[in-house]
Every structure is written in C-alpha cells, then in structure tokens.
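Structure incoming, see below.
The complex is shown incomplete by one protein chain, all other protein chains being positioned as in the whole.
Moving on, here comes chain A:
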C-alpha cells in the first residue's frame, strides 16, 4: 500500500505493536534542555533507573540563559538552580551537555541540525513543542511532556498512536520579500491554532522544494502553532548538501549508504492524506498577527478585524478578548501599528539566513529612534558565523543590540522581556498573552518585516521601504 513520508518513518520505528495498545516507537535522538527535564531525572533516581542510551541523548541550556554577560553566574537564583540541576543530571547520568560558554551551546532546535545530529528518517523528541523544527530534514520530530521525557530517558521509546496525515501543498513562486515565515503564518491563519490536531503535516509543492533548509525549519517549527503533532518535508539534494560534512553526519561509505536510504523517504504516488490544504505561493504577502494566538493573523496590507463581523461565537469572543489585551481598535490599518521593540531571534528565526536577511535591509541605515531592536543568534555557532561575516557590525551600526545565544525574548524565562503594555514585532512563534513578559503585546513577523519595522517604528513590509531615507 502506498505510504506517506510520515507513515514510512513511523513504521520504521515501531518496536512493538499490539491490538488495543499504543505502538511502542523507538526514538533515535532525545534532545534535552533545563526546563522540562529536572523532574524527569528525579523520577529516574526515585525508581533507581538509568538513562538507557546516553549516546542518543544531547542536552543544552537555552530557555533561562541571559544573553548579556553570559560567562557570569546567572543572577536569578531560581534560573541558576535550574541550569545547575541540568549540569548535575548530565554529569550523573553520563549525558553530553553543551553549557553556556560552550561553542556547541544554543537553542536546542538550532544545535541539533547544526551538529548534524538531525538527519532524515529519524525519530526525534524533546520536552519542547518546537521539536517539530527537525521535521525540515524529513525526520518525525515532536514535542513531549516531562513524564514522556522520563520515559524516553529510561527506555529510549515512547508509546504512540498513529497520527492522521495532512498535506499542505504550496505551489508556485513566492513574491519578493515574502518568506517561509509568511507561508506558515498564512497556513495557521487558514486552518486555525489547533486545526491540525491529531495530524502530522507534510509540507510539499514547488514553493517548499525551492526553500533553503533554514526556511524549511521555520515552517516545520510552527507546525505546533496549528496544533499538529509534527510537520515534515521530504529530504532532497538541498537537505543532503546542508548535512554533508557536519560533525555528526555520516562519513565515507556510510554517507553513500545513508543518502541512498534518504532518497527513498518520499510520499508514495497515491498515498492517502486525511486532510489537504493548498496555497498559491504567488498570492502570499507579508503576514503579521494582530491577536493573541498564532492563528489570528492577516496580510500586512489589511486592517485590524472587527469581532462584530464574526459569525462564530467562540471566534468572536476570542477576537474581542484578544483586541482588549492587545489594545487595538477594529479597522486600524496594520501598517499604522507602532511598536516599541523588535526581536529578531528564536528557534523559528534565529539562524544565519534569518540574520543575513535582516542585515541586508539594515545595512547602512539607522533604526527608528524610539524603537529598540534585539538581535539574538540561535546558537553560539550562528553567532560566530554572523560575526565572521560582519553581520554583528551591521546590526550595531544600525542601532540594534547584538546579544549572546539563547531563547531570549521568545518567552519570559530570562532577563529579556517586554514591560507591561509594551508592543513588539517579533520573529518568534507565539503571541500568547504575556508570552514575552507580563502584559507584553506581540505581533509575529518574518525577519524582513522585523528589520523593516525597526527602521520605521511601525509594522512595515520590506517593499514599503523605498520611502525610508537611508
């Protein structure tokens, strides 16, 4: 029977299958960070268990990490204790850890691909919902809770139910200034913040095939914002070229054997999807969110919607609550919304290509005098590469702040936070209430919209910039 890519990867990892029980799935790589793991390690200790496969486990510090003075002890004692707990656990259970100050440190979803640990056809989990990022390589990658982290540490497996299959097909060419972030925000707006519940999404079509690995990671990263269990893209030459020569990629004859296998990881002709969504790339424009979940977004040329015009009662109530929190009036053109802070970074848009895109727009210009811009590379590796290319100077000469690697302002667990009532344009993944700091108001945007917005102080598409004096 023809199979989808996700079904092929799933089936290849079934350790045990029995009627009336979930399948037991083998996990090829378990990524660990400080926030969702301490209670799992405590559970192992309490039961006298060990980590079954420390060699398939990799830990780093990202959520709590300050992006200034990174070699000083963390000032917040609660954050510091959490990071120290990870160090103790990694040492006790024999797990490799990339701590603050290490050249492999960074956001867990940036370092996996960077090190070549993320490869096609693998199962990858992490106690973090944005694990779907790794699906860009044709891996089945998904976020899990702390009880499941403990289960994977102890057994290297997870009980799973077979997901439903959704295809998101994007054909055609993306217009200039429209990026992967705009594609995924448009997809989420179409299907809703939990519209892909129970499904794995395969992104496909000529517009997806034309994307770089960084752009594919941006798309797969936000699969969870549509409620999907995972999102993936079939591996191709772009994937293989990205992986070749990375520290943990196969070498020599192993490389050839791996590529031969990876080429089989495609959805078969005639394979059935439960749901299909089709987008025309040529019709997409820069997309921004106006509300408090990632499904509440619109093309930047539109205006803040009027809840009174919404027929579904739940949708209307959600829009009213969102606009009250966001301090927005229906009918206001999105381009007139002024922001205080621009954040460029996160596991969604903190990779080298994202920084290059923004730097190209900022080069030789100054950001708006009343706007603050934080640029936070997703990993130490990204930071070093950006500095080698001189991007750090482009940002600082434009008036932006160049920071150390971490999750930073994507979520309020470290010192980089919005103040109450402050408004941001953010390349991160969530515009939930308080996500970037208590009372903070978030508009999700692409890296190029972030850079253009920093220049004008209002939500701005790169194509609008002709009017800005250099």
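Note that in this section a residue touches a chain if its C-beta (ideal position, glycine included) is under 8 Å from a C-beta of that chain, and two chains touch if they have at least 3 such contacts; residues count from 1.
As a convention for this text, contacts and distances are computed from a predicted model.
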| item | value |
| --- | --- |
| Protein name, per the UniProt record, of whichever chain is missing from view ("3-isopropylmalate dehydratase small subunit", "DNA helicase", "Simple sugar transport system permease protein" or "Peptidoglycan D,D-transpeptidase MrdA") | "3-isopropylmalate dehydratase small subunit" |
| Residue among A:1, A:47 or A:72 that touches the chain left out of view | A:47 |
| Sole contact to the chain not displayed, among A:193, A:218, A:267 or A:453 | A:193 |
| From A:117, A:326 or A:361, residue that would touch the chain that is not displayed | A:117 |
| Sole contact to the chain not displayed, among A:103, A:173 or A:244 | A:103 |
| Touching residues on chain A - with respect to the absent chain | 15-16, 20-22, 24, 26, 28-29, 35-36, 38-39, 42-43, 47, 49, 52, 54-58, 63-64, 76, 78-79, 81-82, 85, 95-96, 103-104, 115-117, 119, 122, 127-129, 143-148, 150-151, 154-157, 159, 161, 192-194, 197-198, 224-225, 227, 229, 247-250, 254-255, 257-258, 261, 293, 295, 314-315, 317-318, 321, 381, 411-413, 430, 432-435, 438 |
